[in-house]
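Only one protein chain is missing; all other protein chains are in place.
Chain IDs A, B and C follow the sequence of writing; residue 1 opens each chain.
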Amino acid sequence: MNKVVQSASEAIKGIKNGMTLMLGGFGLCGIPENSIAALVSAGVSGLTCISNNAGVDDFGLGLLLQKKQIKKMISSYVGENAEFERQMLNGELEVDLIPQGSLAERCRAGGAGIPAFYTPAGYGTEVAEGKEVKLFNGKPHILEYALSADFAIVKAWKGDRLGNLIYKGTARNFNPMMAMAGKITIAEVEELVEPGELDPNFIHTPGVFVQRIFQGNNFEKRIEQRTIRT
Amino acid sequence: MNKVVQSASEAIKGIKNGMTLMLGGFGLCGIPENSIAALVSAGVSGLTCISNNAGVDDFGLGLLLQKKQIKKMISSYVGENAEFERQMLNGELEVDLIPQGSLAERCRAGGAGIPAFYTPAGYGTEVAEGKEVKLFNGKPHILEYALSADFAIVKAWKGDRLGNLIYKGTARNFNPMMAMAGKITIAEVEELVEPGELDPNFIHTPGVFVQRIFQGNNFEKRIEQRTIRT
Amino acid sequence: MLDKHGIAKRIAQELRDGWYVNLGIGIPTLIANYVPEGLQVEFQSENGILGMGPFPTEEEVDADLINAGKQTITAMPGAAIFDSATSFAMIRGKHIHLTVLGAMEVAQNGDIANWKIPGRMVKGMGGAMDLVASADNIIVAMMHTNKKGYSKLLKKCTLPLTGVGCVTKIVTNLAVLEVDSGRFKLIERAPGVTVYDIEKATEGELIIDGDIPEMNI
Partner (left out) sequence: MLDKHGIAKRIAQELRDGWYVNLGIGIPTLIANYVPEGLQVEFQSENGILGMGPFPTEEEVDADLINAGKQTITAMPGAAIFDSATSFAMIRGKHIHLTVLGAMEVAQNGDIANWKIPGRMVKGMGGAMDLVASADNIIVAMMHTNKKGYSKLLKKCTLPLTGVGCVTKIVTNLAVLEVDSGRFKLIERAPGVTVYDIEKATEGELIIDGDIPEMNI
């Protein structure tokens, strides 16, 4: 069992035009920077990207948007990216906006073999259009389907050769559920360690969910809103 | 905000005849021993207990069964308890047997505001009788409903005054989901610490799910199958 | 008339000891600065933290610790970090006692619109739809009128909805109002604001029951 690959470009092998990818992160926090850079280099296009946000104009998924490598985005909030808004309003980019909690739960469901579940989120809004509605305790809920992806790409703090991952702070966000939902899951970590170095009791993503792992380098970890207490 | 109570008997205040309880643990591993003892002392009866197992004859939920305090058990496996089997076959005890994964997911759903979800488990068996069936990718799934409880009683390794919990080893099992699904959740811990002593990055159950917490004493932690390598 | 900080201060009076609270972006964020002395309130940010603390000092800044507005934050002692699915499990499962968020429009039946202006603004709903669909106690913090002077408290929302019949209370620069059997019930006036001022600024139907006290802030 060896899941370790040597570089981001090796990790993304097999990602082809038209595939569906999940990418972890909230804003620019906890995004797989190295893998995104490798996708830009590889020039793969026509991608459907499932990611809570779409990066900013010059970082994160914004880099793939600039190069027109993304055909469709499935996200909950895309407010920080002018190029995204331009492409969407011009009809160059398909966009499926999903309530954040439904997005998280749909990814988890995809990884957990739950094909669909009911949630109250979005009932009575355009999000519910065309969806099955059912009352529970008199309250309407809509049926939401699981999401999965050809490849899920996540970013963790530490990981071992078996794919066990731990995340740091709020860089965890969508990464654990997406790791579950990829047919192939790639983990990009700040520090790659040997099995046994991570405490089994505090693993966030068990290795069974991860197929490839590599230690990234030169993480920029850009901050979107640097707010300081004086 | 003070969730700390001084004893198991204080913790179970408000548990009344006929209520529904969830109790964490797998076999005798990770069960809330002190709270069960307090329930026996309190003599509360007519209980519906949701617990993966039903203890053994003289420990765990077996103690409540002996005293006929349980009206109905909702479990996945009850093979280690002769008194249970006797009461069930004699019709003295209602029993709802549920696939273990569905039980875990139904508890999580109850805590997560998901009223129902689809699972393939149990399709074509008596577990599916009377349940809605829906095909996903051509495969039949059954609709399972969320479980919740008047009180959830969980056992953790360490916990702080705000109710944050960490579990040890496979004593985690059902405890985290049940902690989510109680209207009132009681946590019995081996060690009660001050806020700040547990690393925020490695909390298993965030305090928001816990309403009462106390440090138990004299944990027996009985082992069902003591298997040794020679 | 209140400014943004005044609105935040007034909403802070609604807090109770031991509550878990989710604050939206904008005015709601300011509420954390006005928690009454002696109360312990835990702030949840839907990107995955309970026990959110104040902004960091220059030395404390950590790119891996942000709030839902993508601002750098700190964690209080006793904080807990979790993933997005668990975060919305808390929200959907009604474990959060109070949700405060901004709005572009609120209707007198409690509908809220705050995520989309068709053909113009495309930001997405983020976590707002989950929050408003699940919470039992939702306070909207906003200006009473928009930049053009039009009322944001309407008979019926004109923008795409975020949630239906969910808002319980609205605190604006002019007033505190509750949604009461399909109308806005006026509860308090902002300092120096008359009932007439509020009537003029409110397109939706108002219930004005007896003397309306001035806020005490």
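Definition applied: a residue touches a chain if its C-beta (ideal position, glycine included) is under 8 Å from a C-beta of that chain, and two chains touch if they have at least 3 such contacts.
Every value quoted in this text rests on a predicted model; they were computed, and no experiment measured them.
Taking every chain of the complex into account, the omitted one touches A, B. From the options B:P32, B:G62 or B:P120, the residue with contact to the chain not on display is B:P120. In the full complex, chain B makes contact with the omitted chain through residues 26-30, 52, 75-80, 85, 88-89, 95, 97, 99-105, 107-108, 119-127, 157, 168-177, 204, 221-229. Contact between chain A and the unshown chain involves residues 1-2, 108, 110-114, 160-162, 164, 180, 194-196, 198, 200-201, 203, 206-209.
Following the convention adopted for this analysis, only the chains that are shown with their structure count from here on.
When the partners of chain A are compared with those of chain C, the chains appearing in both lists are B. Counting contacting C-beta pairs between every two chains, the top pair is A-C.
In this assembly, the chain whose C-alpha centre lies farthest from chain C is B.
Between chain B and chain C, the centres computed from C-alpha atoms are 36 Å apart. Among the residues of chain A, those in touch with two or more other chains are 105, 119-120, 168-169. Multi-chain contact residues of chain C, defined as those touching 2 or more other chains: 49, 75, 81-82, 85, 88, 91-92, 134.
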